[in-house]
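Take a look at the structure set out below.
The complex appears here without one of its protein chains, the remainder shown in place.
The block that comes next holds chain A.
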Amino acid sequence: MTDGPLIVQSDKTLLLEVDHPQATEARRAIAPFAELERAPEHVHTYRLTPLGLWNARAAGHDAEQVVSALMDYSRYPVPHSLLVDVAETMARYGRLQLVKHPVHGLVLQTTDRAVLTEVLRSKRTAGLVGDRIDEDTVVVHPSERGNLKQVLIKLGWPAEDLAGYVDGEKHDIALTPDGWTLRPYQEHAVESFWHGGSGVVVLPCGAGKTLVGAGAMAKSSTTTLILVTNTVSARQWKDELVRRTTLTEDEIGEYSGTRKEIRPVTIATYQVLTTRRKGVYTHLELLDARDWGLVVYDEVHLLPAPIFRMTADLQARRRLGLTATLVREDGREDEVFSLIGPKRFDAPWKDIEAQGYIAPAECTEVRLTLSDADRMAYAVAEPEEKYRLAASAPGKNRVVDQILQAHPGEQTLVIGQYIDQLHELAEHLDADLITGETTVKERQRLFDAFRTGEIHRLVVSKVANFSIDLPEASVAVQVSGSFGSRQEEAQRLGRVMRPKQDGRTAHFYTVVARDTVDQEFAAHRQRFLAEQGYAYKILDAEDLEEGLARELPS
């Protein structure tokens, strides 16, 4: 029994005491195989999951390393059953391997005949594999490489994909580091990805995921397909690539609802790929339009299910996933693992913040007591109406006003869900409003104006949730959200976390109506950030002025 910083729980969570002298060491030892679940101030919680253990196997770690890491740093004896379970789970990875056979092409081979027999007997693998060449080998239809991997992981026998990748069409890409360089963690992420072949890089919002993508493209130096969430984000990728790499505007194509350009580097939106006409995906040819050497998925955690299915056909191409969190509200983490690849790199938010690459942020929840009339209206409202009613409580306008007054001259975003509420707010604050109806051109104009400091305030709907790059936003106020989405909360916080030139602390406010579902949803949303170490302060709207004055002595 050591006096280590780690406590291993029988439910497979690992508690890491951060203030312990050995904490950093222990964190490094367990990071390859344990998923960081939450990282509040004193004790970080990691979890051992099959996916995490297989990730570790994919990265070349073995069960012995895992077991010894647990035993070395554990304060109490590690439950024996857990160690056995770890060893057994890890032993399941790699019993099956996808490899290239000189004669038969893609084959699935095994080191354990019983396992191969077991998976071949399953109904799910029927049709995905061809003839059995010998006891240990079976032919795989190249087009089913992804589906097979997905099925195998569901069966609990994840295949190690050693079949390699097509080289893809060569296209020279290099970074142009004039006045900037990749940050150490970005470089590390690119290296880990490239070394692993395919996989996912997890970095906090604002930590420069686009640059990791650019770095990977430079490594690959091939034609590249980039899949992003929406058009605005596509434009930003394009701008960033032009700025940071040798690529010119002409080499980068946009494939979206409005434009259909196919160039050596093509940026496509999820939406256009999932557009269907008469039940048929009309833009699938894009995937085969060129001999892509690399496919980049931005915001993997939002990847829609149809794209997963398409991705199953892209298994011979290198795939890079970028995301701030592997948490998916739909629980499809295993598909990310099997179809895009294992997690290749991640760094906790607070670590990167500590290194000064993202701005420190202070989160505040302001609780507003509804007026008696509003409370009565809320009390008798239909259940499905309650959230809207509470979230767009009229009293919130005044609270937003007060907050904005406390941050004079700072670049401020007001984010909300309900268009009516946002219109009202925009009018009340005399600020511009961006919603789904705003044209792309108008959006770009407003964003540019905001960026240059021409305007200080913007009211945005959820269209601005993803991948809008507003470098100087330092205050965000959210007045309503998509129910309890932790996803969205993280994204919104990400809006204010780009490092400020003067090193200022960013502020993130959530205004909620007390004693309503609004408050409950807010609690759920905040959990993710609280678990990332961003503890919320709670202020009563009535004490707001005094509270803000105390918080912001300036």
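Simple rule for what comes next: a residue touches a chain if its C-beta (ideal position, glycine included) is under 8 Å from a C-beta of that chain, and two chains touch if they have at least 3 such contacts; residues count from 1.
Operating definition for what follows: contacts and distances are computed from a predicted model.
K.L.:
Could you check which of "Tetratricopeptide repeat protein", "XPB/Ssl2-like helicase family protein", "histidine kinase" or "PadR family transcriptional regulator" matches the UniProt name for the chain that's left out?
P.N.:
Spelling it out: the chain absent from the display is recorded in UniProt as "XPB/Ssl2-like helicase family protein".
K.L.:
Tell me which residue among A:Pro79, A:Gly130 or A:Pro304 touches the hidden chain in the full complex.
P.N.:
A:Pro79
K.L.:
What residues on chain A make contact with the chain left out of this view?
P.N.:
1, 7-11, 13, 15, 17, 38, 40-43, 45, 74-77, 79-80, 515, 527, 530-531, 533-538
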